[in-house]
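Removed from the display is one protein chain of the complex; every other protein chain stays in position.
We call the chains A, B and C, going by the order they appear; numbering starts again at 1 in every chain.
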Amino acid sequence: MIDFVSPTLEYALLAPMLIVLAGALIGVLIEAFAPRSARASSQLFITLATLAISLASLIRVRNSASTTAAMESVTFDGAGMLLQASILVISIIAVLLLADQENFTALASTLPGSDEERTSLQKDLRVTEIYPLTLFAVAGMLLFPLATDLITLFVALEMLSLPLYLLAGLSRRRRLMSQEAALKYFLLGAFSSAFFLMGVAYLYGYSASTTFAGIHAAVIGSTGNDIYLLLGIAFLSIGLLFKVGAVPFHAWSPDVYQGAPTAVTAFMAAATKVAAFGAMLRIFYVSFAEAYWQWRPALIAIALITMVFGSLVAIAQRDVKRMLAYSSIAHAGFLLSGVIALNKTGLDASIFYLFAYGVATVGAFGVVTLVRDSAGEVTDLNRWSGLGKRSPWVATAFAGFLLAFAGIPLTSGFIGKFSIFSAAYESGSTAILITGVLSSAIAAFFYIRVIVLMFFKDPVEDGTSVVIPSIYTQITIVVSAVVTFALGIYPTPLIDFIQSTASFLR
Amino acid sequence: MNIDNYLYLSALLFTIGAVGVVVRRNAIVVFMCVELMLNAANLTLVTFSRINGTLDGQVVAFFTMVVAACEVVVGLAIIVTIYRSRRSASIDDASLLKR
Amino acid sequence: MNLANMNLLTLSMLLPLLGTVALAFTPKTSVLLTKQIALATTVLVAVVGILMAINFDFKSPGFQFVESRPWVPAFGINYALGIDGIALVLILMSVLLTPIVVIAGWNESEGGRWSAKTFYSLILVLETMMIGVFASTDVFLFYVFFEAMLVPVYFLIGGFGSGERAAAAVKFLLYSLFGGLLMLASIIGIFVMSTRYGNRTFDITTLAGLHTVLTPMMENFLFLGFFIAFAIKAPLWPMHTWLPDAAKSATPGTSVLLLGVLDKVGTFGMIRYCLTLFPEASKTFTPLIITLAVISILYGAFLAIGAKDIKRLIAYTSISHFGFITMGIFAMTTQGLSGATLYMFNHGFSTAALFLVAGFMISRRNSSTIADFGGLQRVTPIMAWSFFIAGMSSLALPGLSSFVSEFLVLVGTFTRYPVAAVIATFGIVLAALYILIPVQRALHGPTTPGNENLTDLNLREKVAIAPVIAIIVVLGFYPSPILNIINPAATTVISQQGFTDPAPTISEGK
Partner (left out) sequence: MVTNSGLVYLIALPLFGALSLLLLGRRADKWGHLLATALSAGSFAVGLFQLSEMLGRATESRPVTQKLFTWISVGSFNVDASLLLDQLSICFVLLITGVGTLIHIYSISYMSDDPDRRRFFAFLNLFIAAMLLLVLGDSYLNLYVGWEGVGLASYLLIGFWNQKAAYATASKKAFIMNRIGDMGLSFAIMIAFASLGTVSFSGVKENAHSASEATMTAIGIMLLVAAVGKSAQFPLQAWLGDAMAGPTPVSALIHAATMVTAGVYLIVRSNFVFDAAPTAQLLVAIIGAITLMFGALVGTAKDDIKKALAASTMSQIGYMILGAGLGPAGYAFAIMHLLTHGFFKAGMFLGAGSVMHGMNDEVNMRKYGALRKFMPITFITFGLGYLAIIGVPPFAGFYSKDMLIETALNAGGVKGILLGGTALLGAGITAFYMTRVMILTFTSPKRWDDNQHPHESPILMWAPMAILAIGSVSSGFLLSRGDALKHWLEPLFEEHGEHTELLPPIVVSGLALTMVAIGVALAVVKYQLSEVEAVAPENVTEFTQIARRDLLQDEINEALFMRPGQVLTSVLVKFDESVIDGAVRGIGQIAMGSGSSLRRTQTGFVRSYAMLILIGAAALIAAIWVVTL
C-alpha cells in the first residue's frame, strides 16, 4: 500500500493563529449557551484575552523565526512575525472600539424600521456575534502574510474577508446603508477573489507548483510559459490590490468605509491593510522578485494613480468617513512604493508605515465614533465645525492623527513617509518620490481643512456633541495618540527592531 | 484533442462570468456569475494539474469548492437581508452610498 | 570655555518647554500669572542666549557649543547642535525679540479663540523651535524643526489673529508645507545619495563634500528642492503672496516673530544649506536668483507704496528687504554675505519696532487702515516718534543699524554684479516713499476725527519699544560687535564656495 506520511505541524509556530481560532470557537459556543445578559461582557473578555495570549505566544516564539511550518504552506520569518504582531496590536485597540454597543444593530435579522426592530432595541438586545466574527477575521489576517502556499493564501484571504462582509452589515443606525455596504463589499470581494483564484491557477500552470518557493524557482529557471506567469501575476495582483484598495480596484472602499459600523471600518481599514500588504510584500519579494522587470512598471503606474487620485478626491469629500477612506486609498499608493522598492529598506519602511498608519487610523475612526447627535454618529464634516471649542482634547487628538496622515514631523506618519519614499527612491524610481511628495501636498490641503473646521470655525448648535461612551474607546484613542507621537519623536527602538528582524525567508 | 482547449474554455467561462457580473442586475444572478468565474478557475486548475502531472491543482480545486460553499452561505445571508429590507434583489437599487 | 560643555543650546531649547509645562499647571483663570511665567521664561532664555554670545569664540570660524547624540541611527540621524557666527547672531535676535514680543503683546491673547495659556504655550514652543532650527547641524533635525515650526505659528495666526485669520493661516501653512515637501524630496535625495556614496549621514559638515560625487543635473534638482522651500519662507518674489495676508491677520507680536524670525529661516537656510551643500548648483542658479531678488526689492517697495493697510505695508517692505538679503547672500562676496547676515539681524529689530508701534496704533484706533489715522504727531508724540524712528531704520537712514547692512549688501553686490546693485539701489528712493507716505498720512497733517483723544504709549509699551530702538541706534554707529561675530563665518562660507572678493579693478590694471 502507499505509505502515508502524516504532515508535520509546528504547533508552537502556528500557536498565535490557532489560539485566535480557538478563541473564536469559544465565542461561538458562548453565543450558543451563555445567557444573553452575560454575553457581551464575557465575549469582550474572551476576545481581548485571546488576542493578548496570541500576542504573548507570538513573542514567545519570536526567536525561532525564519522556519517554514506546516509542510512549507506557512513560513514563519521576521517580517511575518512583525506583521502578525502589528495585526494583533491593531486588533486589540480596534476591538476596544467594538465594545461600544452603540455601533451595532440590536438584532441583525430584523427589518429596518420594523416593530420587531423597535422592540429589540427596547429590550436592549445586542449582537455579540461580532466578537467571534472579528476573531475569525483576525485569524485569517494572521495567516495571510505568512502563507507561502497559494492554497493557504487563498484560504486565508477568504477567511479574513467573509467575516468582514458580515460585520460591514451590522450597523445600528442607517441600516440600509450598512447592508448595502455589506452587499457591495461582498459582491466585489467575491468578484476580485475570483480573479485571485484565476491568478493562482495560472501561476500553478506556470510553475507546476503552488508553493512560493516553487514559483520562485520557476521564475529563476524561467521554465514554463511566460504568458501564464504574466496572467498569474496580473490576476493575483488584482485580488491583492483590491484588498488594499488601490485604484482602479478601490471603488468599494469609500462606500464600505462609510456604510459599515465605524468600529468595523477602523478594524477593517487598519488590520486588513497590514495583512494584505504583508501578503503582497511576501509574494512579490519572494516569488516574483526576479521577474520585476515585468510587473514593476505597471505597479508603479498604479501606485502613482492611486496616490494622486486618493488625494484629489479626498479634497472634495464632505463626509469624514469617506474622506478617511480616500486618504487611505492615497496611503495605499504610498505603501505600494514600498512593494515596488523591492529592497530591504523598502520592506522595513513598509512594515513601519503599516503599523504607524494602522494605529493612527484606528485612533482617527475612534474619534469619529465619539461625535454624535440623537440619531447616532455625525459624519458630516460641516457639523464638525467648532469641535475644538466643544471638546479640545478630542479635537486635538483627531488633529494629531490628521497631521500624522499628512506626514508632519514629530508624528509617526513623517518617519513612515520619509523611510518609504527614500526606499522607493533608493530603488531608482524618481517618479514615485516626486509624485508622492506632490500628492502629500494635495493631501495636506484637506487634512488642514478639517483642522480649520474644528478649531477656527464656531460650533453650530445642532445637537452635535461629543459622547464618551465607554472607557474602552478612550483607551483606544489615547493609546493610538501616544503611539503616533511616540513613533514620531523617538522611533529608534522600533526602527532598529524592524531593521534587525524584518526579512523574508526565500 | 489538444488539452489547451480546456484552458480556452475555462478562459471563456471566466470571461462570461465576469461580463455577467457587469451586465446582470439581480444580486443572485450576479453572485452566480461569480461562482461561474470560480469554477472556470477550477477548470483551469484541473487542466493544469493534468498538464503538469501533479495533483496540487486538483487539491486546490477541492479547497475552492469548500470556500465557494462558505461564500454562498455568507453571500445569501447578505442578499436575503437586503431583499427583506428592500423588497428587491436588484443591485442597482442599492446605491445610497456614492460620490 | 567651561560653559561650552554645559549644552547651553539644549538648555535654551529646554527652558521654554519647561515654561510650557509650568503653564499647563497654572489655572486658566489666573491670566496674569500665565503672562508672568511666560515673560520670566523668555527673559531667562534671553539671558542664556547672551551667555552664549559672551562665551562665543569670535576668532574660530567653525561650529561651537557642539552637541551630538544619536537620534535615529538607522537613518544616520543625530540630534546634533552647534552654532557658527551666523547662527549665533540669529539665535541672539530670536531670544531677544521673544520677551519683547511678550511684553509688547501683553494683551494680545485676549482677542483670541483660546485662553492666554494656549497663546503663551504656543509662543514658548515656537521659541524652542526657533532656536532649534538655527542651531541644528543635522539636516534632518533642521527639517523637523523647519516643518514643526509651522504648527504653532499656524495656530497663533488662526487662533489669535484678526480678520480673515483662518484663511490667512491656511494660506501660510499650505505655502510652507508645499515648500517643505519639495525640500523633503531633496532631503530624501541627499539621504539616498549619501547612502550610495559611503556612509549614510545627515551631518552638514560631512554632507558638504557630497556635491563632489553628484551629477550636475542631480545637484541642481536637490538644490531647487531646498531653495524653493527657502524662497517661499523668505519670501522671494513671486512666492510671497502668503506673507501680506498672514502679517495682516496675525497679532503684531506674532507678525514680529513671523517676519522677524521665521522668514529668516529661509535666508539662513540659503546660506547654511543651499550654499554649503550645493556650491555648483548655487553658482548655476545665481543669475536667476539675483534677478528674483532685485525684482523683489522693487516689487515689494512698489506694493508697499500702494498698500492701504499698515500691516500689509510693513509686510511688503519686508519682501523688499528680503530681496536685499537674498541678493547679498548670492553676491558671493564677504561684504555681501556679512551684510546680508547683519541685515537679517537688523531687519528683525527694525521690523519689530515698526510692527509693535503699528500694533499700538491699531489697538488704540481699532483699525489698521492708514487712512483712518492722521495727525498723531500732535496727539501721541511718543508713539509717533517711535514709529518715525522705526520707519527711518526701515529706509536705512545712515546712523541707524539697517544702513550699515544695506550698504554692505549693495557694495558687496556691486563688486560682482554691478547692474543688479545699481537697479537695487533705486530701492532706497522707493523706501523713502513707502515710509514717508504713511508717516505723512498717519502722523502729520491736522488731527483727523477719531484720533483726537488717543492715549500715548504707556509704561509697558515704552519698556517694550525702548530696547529695540536702542539697539537700532547703537548698532547704527557701532556695528562691530555683531560684525565681528559674523565675519569669520561669512569668510568661511565664501571660501568654501571657492570664491574670493573681486579685487579693485585698478589693481588689476597694475
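Just so it is clear, a contact is a pair of C-beta atoms (placed from the backbone, for glycine too) under 8 Å apart; a residue touches a chain by one contact, two chains touch by 3 or more.
This is a predicted model, so every value here is computed, not measured.
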item: Contacts of the hidden chain among displayed chains; value: A, B, C
item: Full-complex contact with the absent chain, from C:33, C:51 or C:433; value: C:433
item: Absent-chain contact - pick from A:188, A:213 or A:364; value: A:188
item: Residue touching the undisplayed chain, where the options are A:71, A:125, A:176 or A:312; value: A:312
item: Residues in chain C touching the chain absent from view; value: 174-175, 238, 240-241, 299, 302-303, 305-307, 333-335, 338-339, 375, 377-378, 392, 397-399, 403-404, 407-408, 410-412, 414-415, 418, 421-422, 425-426, 428-429, 432-433, 436-437, 439-440, 443-447, 477-480, 483, 487, 490-491, 501-507, 509-510
item: Hidden partner chain, residues of chain A it touches; value: 183-184, 187-188, 191-192, 195, 226, 230-231, 233-235, 237-238, 242, 247-249, 251-252, 254-255, 293-295, 297-298, 301-302, 309, 312-317, 442, 445
item: On chain B, residues whose C-beta touches the chain left out of the figure; value: 18-19, 21-23, 25, 30, 91-92, 94-99
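Keep in mind that, in the parts below, only the chains that are shown with their structure count from here on.
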item: Chain pair, most C-beta pairs within the contact cut-off; value: A-B
item: Most centrally placed chain - per-chain CA mean versus overall CA mean; value: A
item: Inter-centroid spacing, chain C versus chain A (mean Cα positions, whole Å); value: 45
item: Mean-CA-position distance for chain B and chain A (Å); value: 25
item: Residues within chain A bordering two or more other chains; value: none
item: Contact footprint of chain A on chain C as seen in their complex; value: 70-75, 113, 143-145, 147-148, 150-151, 155, 158-159, 165-166, 169-170, 173-174, 177-178, 181-182, 184-185, 187-189, 191-192, 195-196
item: List of chain B residues in touch with chain A within their complex; value: 7, 10, 14, 17-18, 21, 27, 30-31, 34, 37-38, 40-42, 44-45, 47-49, 51-54, 56-57, 59-60, 63-64, 67, 70-71, 74-75, 77-79, 81-82, 84-86, 91, 94-99
item: Touch list for chain A against partner chain C, complex; value: 388-389, 403, 406, 408-410, 414-415, 417-419, 421-422, 425-426, 433-434, 437-438, 440-441, 444-445, 448-449, 452, 455-457, 490-492, 495-496, 499
